[in-house]
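A single protein chain has been omitted; all remaining protein chains appear in their positions.
Up next, chain A:
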Amino acid sequence: MKPGFLSKNPSVLWFLAILACFTLVITLLSHAYGPGVISTSMVKTLGKTLCLCLIAIAMDLVWGYTGILSLGHFAFFGLGGYMIGMWLMYERTRDIVLASAGDFPMTQQEVRDAIGTQIFGVVGGSDLPAIWTFAGSLPMQLLFVVLVPGLLALIFGWLAFRSRVTGVYLSILTQAMTLALSLYLFQNESGLRGNNGLSGLQNIPGLAADQDHSSVWFLWASAFALALGYVLSAAIVSGKFGSVIRGIRDDEARVRFLGYPVEGYKLFVFTLTAVIAAIAGALYYPQAGIINPGEMAPIASIYLAVWVAIGGRGRLYGAVMGAFFVSIVSSWFTGGRVPDLPLGFYTVKWVDWWQVLLGLSFVLVTLLAPKGLSGLVDLLAHIRSPRRGGTPMGPDQGSLQQEEARE
């Protein structure tokens, strides 16, 4: 890291400190390392939330900074989950197969066949499809976590940006991509167990620890990935690269006339954020325990945009705040523990009404507080954005006559 990076970006230090405190407090209150005030399922929820914060940062980079409203980043998130899920499921099934065989010797082929029957029995198959060739190798599947979504984003982005598809048309295109991918995975022929998805992912093969411990370890890993993603993103947007992508967001044609290959920048950001999203997904699904194609439905990517908008786009901590706040509140409301609101003539059940509330707050934030939740940080830090605009004076009165020029 260049000297002066932290001093120029005080929010990075704040963010890392808060994240470290958060992780430490959760750890010390967990079942595994403390009195158990926080249940293991709550630790998992918080760990998952950190992964959602990471994909929100990716979304902020691609939308808030570069101005590409991608409604497809959850596809990359899901793909990352599938890639790691394949290894988790394969290895665990192999352990089960070997255990049940006992001392009975099995050839490599017999083991593979038995694993195939175990995994694909549920969809009426028994052969391991070709895409499972490397499922037994953790390094290969980890490589695929990055490569598969990265390549998909690269090819999709290259085709879309090269044709100069922008704005709402690009959003629709990304949404179509997510939908197509989700529908494809719903088919049993896709080789990823159709609508059953991959399950049992919370059991980590070769790990003797119980869920109490492994959930805390995943929380650490998620926090670490989030910290890394935050610092990386902050480094990217603080330099000239950040200047250029914000320029692309505000006036793409002008950036072109300065000589910057706009399409190259968009492709770079789109692919990079797809990889960040995939890594977030690869950390998320072992904590969720199950992944199915429904997770990649377009609505998930739309939620992502809502989080970033509520948090405040164009600021990395805004995206994190939005994702954290909305998903925690969401799991609180949908968890059924919020008391119903009796209005006399009608009782508001929050499980049903939460989405209406979310939609309403999205509209209100967009209209009334464009900076979202991150605007609260401004209030705390007493940052007042200067009044901009003012009325342009006519040519004869000139620039220095203007009201704001006098101050």
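Please note the rule applied: contacts are C-beta pairs under 8 Å (C-beta built on N, C-alpha and C of every residue); 3 or more make two chains touch, one makes a residue touch a chain; residues count from 1.
Here, contacts and distances are computed from a predicted model.
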Expected UniProt protein name for the omitted chain (select from "Sulfurtransferase complex subunit TusD", "Urea ABC transporter ATP-binding protein", "histidine kinase" or "Cytochrome c oxidase subunit 1") would be "Urea ABC transporter ATP-binding protein"
Contact with the hidden chain, among A:22, A:134, A:220 or A:241, goes to A:241
One chain isn't shown here. Among A:105, A:139 or A:259, which residue touches it? A:259
Note that chain A touches the chain not displayed via residues 2, 236, 239-241, 243-244, 246-247, 250-251, 253-262, 264-265, 268, 386, 388-390, 392-400, 402, 404-405
